[in-house]
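All protein chains of the complex are present and in place, except for one that has been dropped.
Now for subunit A:
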Amino acid sequence: MAEVILKSVGKAYGSHPVVHDVSLTIADNEFVVLVGPSGCGKSTTLRMVAGLESISSGTIQIGNKVVNDLPPKDRDIAMVFQNYALYQHMTVYDNLAFGLRNRRVDEATIKKEVEHATNILGLAPLLSRKPFQLSGGQQQRVALGRCIVRHPQVFLFDEPLSNLDAKLRAQMRIELKALRERVATTSIYVTHDQVEAMTLGDRVVVMKDGYIQQVGTPLDIYNRPKNRFVASFMGSPAMNFINVDLIEEGGRTRAVAKDLSIAVPERQVASLSGHGNRSVILGIRPEHIHLGAPAEDLGTTFRGELTVTEQLGSELVVGTKVADTLIMASRIAPETELKLHEHAPFWVDPKAIHFFDSKTEAAIR
């Protein structure tokens, strides 16, 4: 149980920098998720906290101690790896006991701790097995157990669920969430799956190319993305982006593109008029594009040809070609009768329209 503080942490392999100036304060017992596309440096950051990679610049502090020069064993952390990294030649019991034995804990205490962990994780019947006799989900539970028994100050997770199939992953995600309630510990969790980031994190850190893009609560990140990258990364199907021109028309500002003209909501007019460039990027999440006509005229309707439909059972997702871009609309009632290539009316919820600078791609607020 401790704070983790990263101050301007950087990592370079030779002259090739992969993590830049990462500053982050993780509160005691907070669960922070690092999320980003493959190769963005999230594992590297985590491994620097673990002590498995050297730190090229900046400092990392766990509790009140700067740990830059401490070997992993003295940092009082525990880590779950993507491939579980169980000791293949040891039984489950010995796997769980390994860390405690290294710390010269007496066998009676070890037994108690292992029992405690196995009860939480439902591992009791597997204690005498070897890792190769376990399923992926069971192996992952053992890896979690190996962390729990040690009562470390910090838990580190490096994509712990990505080797599991979709169904098991969803189940383990819920178990992890439940586990958090029982074993409250400062945690850093790395994933490239935005669903895990949204559901597990107290706070989410979005990374790209070794830079932090945005830090915030899941909802904050989802509703107020700082730039186009964050907006496109979080959410599925991804946010739609359309290059538009801002035009004054009849006393209202409208965002206009080929086949499309959308009234800019009042609250955004001010920030947009302050923005020098008249060409911007319009961002709309698929769930905010609705089929049909709104109850009152919002000035946000458009028509488009249906080019894709995806029936998911719970919802229908359709794609339409507008302004030479494929625009996805989701959460359409699944029983809606639609024909491909027919033209349909759509409207956009004005409360959920985003604008981004067309050069810097930063959100315009």
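Everything that follows uses one rule, which is that a residue touches a chain if its C-beta (ideal position, glycine included) is under 8 Å from a C-beta of that chain, and two chains touch if they have at least 3 such contacts; residues count from 1.
Keep in mind that, in the parts below, contacts and distances are computed from a predicted model.
The listed choices are "Chemotaxis protein methyltransferase CheR", "NADH-quinone oxidoreductase subunit NuoE", "Formate dehydrogenase subunit gamma" or "Maltose/maltodextrin transport system permease protein MalG"; the UniProt protein name belonging to the chain that is not shown reads "Maltose/maltodextrin transport system permease protein MalG". In the complete assembly, the contact with the undisplayed chain comes from A:Arg129, out of A:His116, A:Arg129 or A:Arg331. Touching the missing chain, out of A:His89, A:His151 or A:Arg278, is residue A:His89.
Although one chain is not shown, part of subunit A still touches it, namely residues 50-52, 71-73, 75, 77-79, 81-83, 85-89, 91, 98-99, 102-103, 128-130, 133, 146, 150.
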